[in-house]
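First the structure, then my questions, so here it is.
Excluded from the complex is one protein chain; the other protein chains are retained at their positions.
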Amino acid sequence: MIPRYTRPEMEAIWSPETRYRIWFEIEAHATDKLAELGVVPASAAKAVWKAKDMEFDVARIDAIEREVKHDVIAFLTHLSELVGEEARFVHQGLTSSDVLDTCLAVQLTRASDILLEGMDRVLAALKKRALEHKMTVCIGRSHGIHAEPTTMGLKFARFYAEFARNRERLVRARAEVATCAISGAIGTFANVDPAVEAHVAEKLGLKVEPISTQVIPRDRHANFFAVLGLIASAIENIAVEVRHLQRSEVREAQEYFSPGQKGSSAMPHKRNPILTENLTGLARLVRSAVTPAMENVALWHERDISHSSVERGIGPDATVHLDFALHRTASMIEGLIVHADRCRENLEAHGGIHNSQRVLLALTQAGASREDSYRLVQRNGMKTWDEGGKLADHLKADTEVTALLSDAQIDACFDEAYHLKHVDTIFARVFG
Amino acid sequence: MIPRYTRPEMEAIWSPETRYRIWFEIEAHATDKLAELGVVPASAAKAVWKAKDMEFDVARIDAIEREVKHDVIAFLTHLSELVGEEARFVHQGLTSSDVLDTCLAVQLTRASDILLEGMDRVLAALKKRALEHKMTVCIGRSHGIHAEPTTMGLKFARFYAEFARNRERLVRARAEVATCAISGAIGTFANVDPAVEAHVAEKLGLKVEPISTQVIPRDRHANFFAVLGLIASAIENIAVEVRHLQRSEVREAQEYFSPGQKGSSAMPHKRNPILTENLTGLARLVRSAVTPAMENVALWHERDISHSSVERGIGPDATVHLDFALHRTASMIEGLIVHADRCRENLEAHGGIHNSQRVLLALTQAGASREDSYRLVQRNGMKTWDEGGKLADHLKADTEVTALLSDAQIDACFDEAYHLKHVDTIFARVFG
Amino acid sequence: MIPRYTRPEMEAIWSPETRYRIWFEIEAHATDKLAELGVVPASAAKAVWKAKDMEFDVARIDAIEREVKHDVIAFLTHLSELVGEEARFVHQGLTSSDVLDTCLAVQLTRASDILLEGMDRVLAALKKRALEHKMTVCIGRSHGIHAEPTTMGLKFARFYAEFARNRERLVRARAEVATCAISGAIGTFANVDPAVEAHVAEKLGLKVEPISTQVIPRDRHANFFAVLGLIASAIENIAVEVRHLQRSEVREAQEYFSPGQKGSSAMPHKRNPILTENLTGLARLVRSAVTPAMENVALWHERDISHSSVERGIGPDATVHLDFALHRTASMIEGLIVHADRCRENLEAHGGIHNSQRVLLALTQAGASREDSYRLVQRNGMKTWDEGGKLADHLKADTEVTALLSDAQIDACFDEAYHLKHVDTIFARVFG
Partner (left out) sequence: MIPRYTRPEMEAIWSPETRYRIWFEIEAHATDKLAELGVVPASAAKAVWKAKDMEFDVARIDAIEREVKHDVIAFLTHLSELVGEEARFVHQGLTSSDVLDTCLAVQLTRASDILLEGMDRVLAALKKRALEHKMTVCIGRSHGIHAEPTTMGLKFARFYAEFARNRERLVRARAEVATCAISGAIGTFANVDPAVEAHVAEKLGLKVEPISTQVIPRDRHANFFAVLGLIASAIENIAVEVRHLQRSEVREAQEYFSPGQKGSSAMPHKRNPILTENLTGLARLVRSAVTPAMENVALWHERDISHSSVERGIGPDATVHLDFALHRTASMIEGLIVHADRCRENLEAHGGIHNSQRVLLALTQAGASREDSYRLVQRNGMKTWDEGGKLADHLKADTEVTALLSDAQIDACFDEAYHLKHVDTIFARVFG
């Protein structure tokens, strides 16, 4: 976790305190059921819950772990220090991974919930700005080259649609990692009744893992991190768009620049798109979790522990950085300054050649072959590009064109409303 | 595409012939609707369908493309060579990407269907072998070390469950890429009515893309390739298990070895797990498509064409290699020789120390502290490991143990049925 | 290999014909030495060379392989069909991998040589254009925002420097994969004398692999593909620069556009940077080989064959696509149209605010505190940005500024030669 890209809410999920608290809940609920099944004394279950409002001493647990070199044993030892003798019945028939993997499931679902909140904030911001700029006309670009008019609202709307898809993916990925496994050393429930698993699952809001092998299968986690990679890529998609719009030559949009902020130590006039550049980098970082998560799937036999160090890294890092990135994305969109006037200037900068397609159609419909129409449009388009002036004027001066189209027909090709007539249709599709 | 890892059915999806045939269908259906809308003459729509049963001349299209440097124009030129003059109305108001991206959607859904067939074959094989070996007892291993008994059937069952999850993921990913976009140069439908898109979508069995920008958004494809990466990892998971089981020292399973097959030029006795090693490599190859697919998401403005060369590679490669790998996986599982006798030998090789956990519980329940129980079990377990003999005998000779447990109680800890009592429960969860 | 991104020269390295030809040379040279050592009859060595000018029948070898399921045995069987009975002495004491891995070494070194030629062509083009545009002044940009003047020549020069570094890396990576291993089934030379390896290595221009284990260690190959990934990233670096320069709003450079070429089916005026967009995608594709190549390093024990399917993919694909990309990069640079006039226009578009840094220094040297200087420059810079006009004029109208600097001193801050005074120094560093 990089401190400056960390929000406390998400960081807290990965703290030792939280982890031990979740372990405690798993063990306590399990002991309840074990007592009910008569495997351990009822008094034991009661005793364990004494720790409910006690604080676990992280430093003490660390000290024990250094000696026994086993984290769960260290925790259980400390638990018995807190609640006494009866604690020896805790964890009966369980395996460390029952606790660790179920805990990870809880952490990832909590992380998902925070990420979903972040996504909702991004979605709300995108929708608001989309509606606001639904008819703010600007030039659409393919290959970085002016194409035909579109609107700033459509830009926001497409990012909204992508985020909405990713939200659904995350909801599903969350459901997929939300499983509880308490199945013992090799997943056979030899030493622990499946009823314990069912009980703990219900208490923690998880589903039962249908088949585990000491560990929960890692394809669930790989799928989860792949979805984080997709969300990161969606953020990059927005970021790259804003960076382009903020270029000196384009200036159609600009990240909000607070009064106290300095853009550059050397060039005080500069207003740099540093938030979106930062987001571009964070996207790369989050995405880098995908491959190791997939490499974690093929564990040896019923389990090896190679996945663990990977998850100690990517678990906190990918969720924390993505969480930060989502909120930075949201506030960037909320504050984004849209320069409608610059949109207009850029749109009109090239003499209307973005209407070439319409002229092409008009010529075809006027009876010219596709090849001829293309040649005529290309000739005048290039003239406009190279020499300046307006395409309409060049067309009106081209006798091969005027043989087919009247001046009025040419002018009709440059009517802006033509391009905007289906914006409502698209908005209805995206926002319902 | 690596020829030896290619099945003709999947390869055909990516041939120029198939591509041009799909392009034709898109253009022909679009022209139908354009005619209905009065945009082009009805005769044009009729004319286009003349090419329905004609063959497209790939070499001719290639030759035209070399001149005009544009694939769709090359195709349209050839189409007009086939159906004549009226073809000039084809593609009216459309953009190349309308055709290319919708074609890719068709290709990926067809590829999905073939992959789903392959997955179903794998699932069927896994289920059959799981039921067959439901009670074939073998040692379960964590960290590569003997742990507690499990069954070969449970191994197959867990791979089944993972494949079933991946099947659901692929069904969803297929639905996500199955969209049609015919929205013109910048996605605004300026030159083509949304009704055309709706018509073509329906005819091709696709959904309408709610918002496109000349191109269909690439998160759909990135998600698709991520799912392929997950399936590849599931194959690797099976492959690694089989490779372990086939090791000289383990020999619990073995890939089917045909009579004519030679294992090694130098060591004729060898029966190598070459299919599963090959699958391990193919998994890496398929997985390598995930990152570039995610890098494709952030295109510039309304589109740049950087994704295209990536998809020309990973589109065919990832689907073709995964398809091959699925069928190789299926036939490998179908033919896998399971050596139940070796499973038994390995299970009993270490004097029953895999029952340590049960002894531990018995001691605890007999009143020993967790720490004491652990120490006693560890002492006798290590003795068995280092000196051989049976753990039960060592325990019976340990006076600290016998002070707590009778010989009968010790023997009860080594009852195999104890480990298998919940196999039915797990099978019911997995197979219903 | 994607046909359209394939040059025949590189493709040929990976053809079956080439592979069998290299296998033959390895076997023939090995047999020579075996004969010299008295292991096989001298007549055998002589017999083998009869195949030197014969053609290997690829279809026949394929047919044999389908039966025996072993490629090297299939080849040896065919060889004996060609040269007769004496061929039974060929391959004596060797293992398939001796042939396969040494062959791969030959292929990768040949591929390296072709790649180095491609890099040299790129380097020559970059140098030529750098010298040509050494003093073509344009605005330098950080964060996409105008900063201070630089020259087009410096852009080419920095790409040259990066390519020169990558060239060195490839020369080293080539040397690292150029090893020959003929060490037998497990690398102990039990059945083949090290002298055979030394002889074959010398004949093929390779070094002896110091320690092999049936296979050549895969870190050599992983390093090789990592360097290809770096070269691909360097190509992407150039491509992204050109795509930016060709944007409608920037237009400082443009890919060469041949007379017959059509830019877009819908917008005939467009001149799209499709070569560099294509190169951007190819870079992603080549880079995707890096991770699987690294996953290939950790083979099981003395070898497993999982690396093989990976290399059948990435071996040809990464070298062929990179080769194509290098030549496309070279011709793109060779033909790139640089619009010096547009460079000038863009440079002067913002009233000279790119000289803010100089004004800041002048103010500081005139006695203002850093904070005050910054404030004054920022104030006038923002005014220029927001309201237009020239920064020099705004400064001259700001009494706080004129209290510190005379008009002449202000004007001196806007002298262009100031920015170019060290261009020669940099060129001398880069080009010597």
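Chains: A, B and C, in written order; residue numbering restarts at 1 for each.
FYI, a contact is a pair of C-beta atoms (placed from the backbone, for glycine too) under 8 Å apart; a residue touches a chain by one contact, two chains touch by 3 or more.
Here the structure is a predicted model, which means the values were calculated and not measured.
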Partners of the unshown chain among those that are drawn: A, B, C
Of B:42, B:63, B:349 or B:403, the residue in touch with the unshown chain: B:349
Residue of C:110, C:220 or C:339 touching the missing chain in the full complex: C:220
Per the touch definition above, residue among C:4, C:66 or C:429 touching the missing chain: C:429
Touching residues (missing chain, whole complex) on chain C: 76, 80, 88-89, 92-93, 140-144, 147-150, 154, 157-158, 161-162, 165-166, 169, 172, 176, 184-191, 194, 208, 210-214, 217, 219-220, 222-223, 226-227, 229-230, 232-234, 236-237, 239-241, 244, 280, 283, 287, 290-291, 294-295, 297-305, 357-358, 361, 364, 369-370, 418-423, 425-426, 429-430
Contact footprint on chain A, counting only the chain that is left out: 2, 4-5, 67-70, 72-73, 76, 91, 94-96, 184-185, 191, 243, 258, 260-262, 264-267, 272, 274, 277-278, 280-282, 284-285, 287-289, 291-292, 295-296, 300, 304-310, 312-314, 317, 321
For chain B, the residues touching the chain missing from this view: 139, 141-148, 243-244, 246-250, 262, 264, 266-274, 277, 291, 295, 346, 349-350, 353-354, 356-357, 360, 374, 377-378, 381-382, 384-385, 391
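Just so we're on the same page, only the chains that are shown with their structure count from here on.
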Approximate Å spacing (C-alpha centroids) for the pair chain A, chain C: 32
Intercentroid distance (Cα basis), chain B paired with chain A, Å: 24
Multi-partner residues of chain A (each touching 2 or more other chains): 141-144, 147-148, 244, 291, 295, 357
